[in-house]
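Left out: one protein chain. Kept in place: all the others.
Labels run A and B following the written order; every chain starts at residue 1.
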Amino acid sequence: MTKLKRMLLAAALGLPFAGQAMAQTKIEGLHVWTSASEVGALKVITDKLKTMGFEWQDSAVGGANGANAQQALRTRVAAGNPPAVMQFLGFEGLGWAKEGVLRSLNDLYAKNNWKAALPPVMLQFLQQDDAFFSTPINMHRQNWVWANKSVFDKAGIAIPTSWDELIASAEKLKAIGVTPIAMSDESWQIEELFESMLIDVNGPDFYKKAAIDLDETALSSPEMIKTFELLGKVRGLHDAGFTGRDWAAATNLVANGQAGMQIMGDWAKGEFLAKGMKPGVDFLCFPTPTATPNYKFVFDTFGGFKIKNADIEKGQDAVAEAIMDPEVQKKFNLIKGSIPARLDVAMDDFDDCAKRSFSDRVAAIKNNAIYGSLTDGFAVEPRFSGVFQDVVGKFFVTDMSAEDAVKSLVDGINNAR
Amino acid sequence: MATNAASFRRQHRIGRAVIYGSLFFMAAFYLMPLWVMITTSVKHLDEIYAGSFIGLPQQITFDAWRTAWSEACNGTACRGLKPYFINSLLLTIPAVIMSTGIGAINGYVITKWRFPGSNVIFGLLLFGCFLPFQAVILPMAQTLGMLGLAGSLPGLVLVHTVYGIAFTTLFFRNYFVSIPDELVRAAKIDGAGFIRIFVSIMLPAALPIIVVSCIWQFTQIWNDYLFGASFTAGENAPITVALNNIVNVSMGRKEYNVDMAAAMIAALPTLFVYVVAGRYFVRGLTAGAVKG
Partner (left out) sequence: MSRSTPLSNRIENWLPRLVLAPSLLVVLVAVYLFICWTGWISLSSSMIVPKYDFVGLNQYVRLWSTPRWHTAVFNLFVFSTLFLALTTGLGLLMAILLDQKIRVEGTLRAIFLYPMALSFIVTGTAWKWILNPALGVQKVVNDLGWTSFVFDWIAQPTFAIYCVVIAAVWQSTGFAMAIFLAGLRGIDNSVIKAAQIEGASLPRIYRTIVVPMLRPAFLSVIVLLSYIAIKSFDLILALTNTGPGSATEMPSTFMYSATFRRDQMGVGAASAMMMLMTVAAIIVPYLYSELKESRDGH
């Protein structure tokens, strides 16, 4: 509808009309962010959108590790009523792009030269058949250890340099009456631990072969058995209350000094910061111990669905531009606990953990040691990563042998191919 | 004789004590989760994180209730549960009325105007009770899209009505079966028609089962999450979807006291219905729902 027509219509209907009365176009975004820090971070984007003349219409669907949102999205697409923009993690966006329902952002990418501003490893999750379909806002690092400094000091533990050392230090923690590792029996939380071991012990190349290429020889190799055996050593190092525990509750055990450490992505950092604890002073953040330094990433992107409406298309472009704005990326990540997706954002205002993450990322890119996280859907498609989760989760809570675990992993992967 | 009576009385007293004892024991067990929810909702968050999950609160605060009602964030919209509470009312009331009304008419036809095949139709309807709803989400979404009702409250009302028919028809059919056919036959001879008989004979007699059907449907629809999350979005979402977003924080600090207060608020209407109408519920069931 042209402006003139709209004015005529308004006049005909006797509606009050003023230039300002044209409401801002609403852009609906479907996402899984529901916690205070996530929503606070999202507000940075939506505030920016407002200055660009678009109103963010929020559709949050949280829970079930994103399954609820995925279900909502599938029904919306089936009904021919997709949201204007959707949050994608890992392979989710690629799946939809393959179906040809996502809008290409190639013009914007070319115009702003965004490709050069992003880590090359990200690009494979942003484009399908040479068409960019989404823009990344952040990057989380998955392989972190979070430790309580005073507990570590009291037990006389230095930052471990290998997994064996880390597990050995657990005895010292037990000796002073502290739960060595704060964790949960939720399969995905156990898998966070497992995938760190997988890459730390066997090196990035092996991780690529086993967890990304799903190479059958690598999957059934002695290295794999070794990794499960290492995970098995952690079985007795948690407390009895780990059943169904929220990861944030586990983080709080570390913050309170009831537990020594937690292996979790850097979304855990916010829990310490919220208590006024300072990195390096009150709590420690260090990468999971390894002889072959590596970086495992998780990041959030937003992509737009093809909707035949020029206003909405403009809005989708605005969302992409807002997300790629360096200032927005900085403010967003200061709240969210991650680091900017863009490589060219100044890190001065960030805390030490974030700075470490940023510099480690630069190094890992150079060394080809940066890979997507298996647990969070950046290594393989969901039907495969689900198998890892099933096997690892079951292995940990039962007395399954490492050999059996490897066998059911291989069978499961082959069954899902 | 006197001793006999005394021993009988003593036996009787012991019997009563056992009955009351077991009833109160069960009541305590049944109240346990409610107790946990209420005490948690009036605790400070720090107290909970310090490890006090089940005990009495050291200090009572109603902040969590206020937050849950008017401030808690569902995504970036921090308006508490209030708007979604209203959505749920707007959705549940018409869906309950429609599904109960349709069930009443269906039950009436199936019992009092039997025709060849009416029993088969009843069987077909009844099987719908046992359909796992997860299996119909996608085709239903396509259908709603074709009808232009995708993502709207009317669409959700339609879905709940459709899948409610099976149960309401069952309720009314079982109830109307017990009303003597002679009554209807006599009315027919008097010249009353299909609609007249329904309105002036069946409906007035059906009050108890209407209560049962309404309570059942109200509980089912108010507590539904799956359809709500599938067929509405954003501002149109029912309270269970908003509650889920408040409770299921994916990455971040769980505010257990707000979660519990929000859960209590979301449960208030159904609790109210059961506590207030509970007596009528049992009475309605007595009046006929259990007569297969």
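Just so it is clear, contacts are C-beta pairs under 8 Å (C-beta built on N, C-alpha and C of every residue); 3 or more make two chains touch, one makes a residue touch a chain.
What you see is a predicted model, and the numbers here were worked out from it, not measured in a lab.
K.L.:
Considering all chains of the complex, which shown ones does the missing chain contact?
P.N.:
A, B
K.L.:
Where the complex has a chain not shown, which of B:Val42, B:Ala64, B:Leu81 or B:Leu125 is the residue touching it?
P.N.:
Of these options, the touching residue for the absent chain is B:Leu125.
K.L.:
Decide which residue listed in A:Gln24, A:Thr292 or A:Ser408 touches the omitted chain of the complex.
P.N.:
A:Ser408
K.L.:
Residues of subunit A in contact with the chain that isn't shown?
P.N.:
Output for subunit A: 64-67, 70-71, 74, 77-78, 95-96, 98-99, 185-187, 239-244, 381-383, 386, 390, 393-398, 408, 411-412, 415-416.
K.L.:
Which subunit B residues would touch the chain omitted from the figure, given the whole complex?
P.N.:
16, 19-20, 22-23, 26-27, 29-34, 36-37, 40, 51, 53-54, 102, 105-106, 109-110, 113-115, 118-119, 121-136, 138-140, 143, 162-163, 165-166, 169, 174, 177, 181, 193-195, 219, 222-226, 240, 243-244, 247, 256, 259-260, 263-264, 266-267, 270-271, 273-275, 278-279, 281-283, 285-287, 289-292
Everything that follows uses one rule, which is that only the chains that are shown with their structure count from here on.
K.L.:
For the complex, which residues does subunit B have touching subunit A?
P.N.:
Interface residues on subunit B, with respect to subunit A: 49-50, 73-78, 137-138, 140-142, 144-145, 150-151, 229-231, 233-235, 237, 241, 244-254.
K.L.:
Could you please specify the touching residues of subunit A with respect to subunit B in the complex?
P.N.:
It is residues 28, 30-39, 42-43, 46, 56-66, 68, 71-72, 74-76, 78-81, 83, 246-249, 252, 256, 267, 270-271, 274 of subunit A that touch subunit B.
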